[in-house]
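First the structure, in the form of structure tokens, and then the observations on it.
Note that this complex is displayed minus one protein chain, with the remaining chains in position.
Chains here go by letter, A and B, matching the order in which they are written, and residues are numbered from 1 within each.
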Amino acid sequence: MGFYKFLLTRLLTFILVVFIGITTVFFVPRFMPSDPVEAMIGKMTANQAFMEPEAIVTLRETLNESFGLEGSVLQQYFGFVKRVILTQDFGPSLASYPIPVNELIARALPWTMGLLLISTLIAWLIGNVVGLLAGFRKDKAYSKALEGVSIVIYPIPYYILSLILIMLLSYIFPIFPLTATFQGEGFTWEHIRSIVYNSILPALSMILVGTGWWVISMKTLSSGIAEEDYVQFARLKGLSERKIMTKYVLPNAALPQVTMLALQVGSIFNGALITEILFGYPGIGTLIYQGILQADYNLIMGTITISIVAVAGATFIVDFLYPFFDPRVRYK
Amino acid sequence: MKHWNFRLRLGVVILAAFIVLGFVVPLFSPVNPIEWGTYLKNLKPSGEHPFGTTNLGQDTFWLLAKSVQNSFLIGILVAFFATLIGALLGLWAGFKGGFADRLITVLTDSFIVIPTLPILILLGSLMQGKASLLMIAAVLIIFNWPWPARQLRSMALSLSERDFISTALFSGQSTLKIIVKEIFPFVAGWSVANFINTILVAIGAESGLAVIGMSSNEQATLGTMIYWANQHQAMLAGRWWWIGSPVAAIALIFIALFLVMTGYQQYSALRRGK
């Protein structure tokens, strides 16, 4: 019965977490000292297109009406919650009026997910292997070298690292394209190939920058475990080092890393921001950035809500699977 | 000192060098290193200007020293408080269970699921430039404590199933005492790793914010230094002394911290072995 109780509490937590997250995300932008109408007018006048003062007043009225920004903040909040729960509709984007936010997200999400999920996963795998070797076999030359490389690359700020990659691989040695241009469409070989070709550089940057942390934490975990009594005991028993590593150290050290991976889903959306802007990759990061620049409430709330639900979902699944990995933990 | 291994020694030496650079050297700066137009622009490294000058007419060396100082302060402040708060709450939750666990879990999870960078940018436009370095540090602490909390909770969960903990529990020791005495030694290694990582996350986040213009760009930090160098295309123009020095500084500081950490682990393992 403990299982159902566990499931119920986790489910409640999940809902609570999403609710708190969404509420925060609704209110924070409303405290911003700017509003989307003014941003739109600013955008129009910044183009230096001439506008008379009267024109601006009438434009402001029209926009306020079509953006649905009338009524008190509280009314807008209840309207928002109702809309999101009942219809999963975030309304029109205000900066790219009148395109629905849902449409923008639907178009961007697959790109972000494809690129960032894969590179996060690869970074996780590489990082853990390297970290395990570095932690468990710390005296071998190759593990020292691997560790050294990841430790040097890791602290370089991501923006700079990507720039160095771009300079190196699409300027000095022009192997990869400077900007992403996708050929073909749908499920054709041409299209898929061009997506892969155009994604290598951004993916590489994400992997390079992501691996370091996994190396460090895995190394710490595994070197700690390597000193535990049961490992020493296994050694005395005469088990091969390889066996000790895979059988005793890896399973115990991998556990926290799995939790961490689930949480990393969230930082995917952070990473997306800079990667996509820098590599001209179509995705959710660019959307979030545009939304903030233009005070596009609906877009900000839509994109962030999606990411909140994704991360909360991932942690929920991990918590749920945790006892399955580690028999010592029971559902409670 | 006798038992110090190579890693530990090297790490401490580099770290000490940076602490001197950040906290002692700026005292001798002949000018305000942030002011523009003090020297001719874009001078290459020379005896007079060991790291050259920037496109804004600042001496790169003095600027770097000041930047190291501020970045260190932010990094250590954030890492210390985030790890401390996170470790205490996480262990408490994992070990105690029940309502406290649920409350803390909801809290950490709520913070974790909100994507940091967009919210930081939003907060940036909220603060309207009154964002001092201390304020930025505070915001970074808020967003960085849930990570160790969550990780350590799951470690505590797994540890609490072990025999020696149960023994301690049955012997009637207080929760706090158990956490400090029995559990902390097991998670200390991870916490130190987290501390070091958080220093970097903080320095990195600050520089990320600097690029977007939320950090106080008139204060010298390693982030704002990179920001200004980038603004003036130092990389493409080959002014490596300007863009390179803060990047190298960040990397070196981190490597030093890392060496100290792993070196210390070896050192203590050796001592325990004796």
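Observations on the structure shown:
The rule we apply is simple: contacts are C-beta pairs under 8 Å (C-beta built on N, C-alpha and C of every residue); 3 or more make two chains touch, one makes a residue touch a chain.
Criterion: contacts and distances are computed from a predicted model.
Per the UniProt record, the absent chain's protein name among "Phenylacetate-CoA oxygenase subunit PaaC", "Sarcosine oxidase subunit alpha family protein", "ABC transporter substrate-binding protein" or "Mg-protoporphyrin IX chelatase" is "ABC transporter substrate-binding protein".
Contacts of the undrawn chain with the visible chains, over the full complex, involve A, B.
Residue A:Ala254 is the one among A:Leu204, A:Leu239, A:Ala254 or A:Val309 that touches the chain missing from this view. Contact with the chain that does not appear here is found for just one residue of B:Gln173, B:Asn217 or B:Gln266, B:Asn217. Of the listed positions A:Ile118, A:Leu204, A:Leu239 or A:Val309, the one in contact with the omitted chain in the full complex is A:Ile118.
The chain not displayed touches chain B at residues 35-37, 40-41, 55-57, 121, 125, 128-129, 211-214, 216-218, 231-237. Panel shows chain A; residues 32-36, 38-63, 66, 93-99, 103-104, 106-107, 109-111, 113-114, 117-118, 121, 163, 166-167, 170-171, 174, 177-183, 185-187, 191-192, 195, 246-247, 251, 254, 258, 277-280, 282, 286, 290, 292-295, 317, 321, 324-325, 327 of it touch the chain omitted from the view.
Note that only the chains that are shown with their structure count from here on.
Averaging C-alpha coordinates per chain places the centre of chain A 21 Å away from that of chain B.
Across the complex, chain A meets chain B through its residues 9, 13, 16-18, 20-21, 24-25, 28-29, 31-34, 151-152, 154-160, 163-164, 167, 213, 216-217, 219-221, 223-224, 227, 255-256, 259-260, 263, 266-267, 269-270, 273-274, 288-289, 292, 300, 303-304, 307-308, 311-312, 315, 322, 326, 328-329, 332. Note for the complex: chain B touches chain A at residues 97, 102, 105-106, 109-110, 112-119, 121-123, 125-126, 128, 147, 150-151, 154-155, 157-158, 161-162, 186, 189-190, 192-194, 196-197, 200, 204, 207-208, 211, 223, 226, 230, 235-236, 243, 247, 250-251, 253-255, 258, 262, 265, 269.
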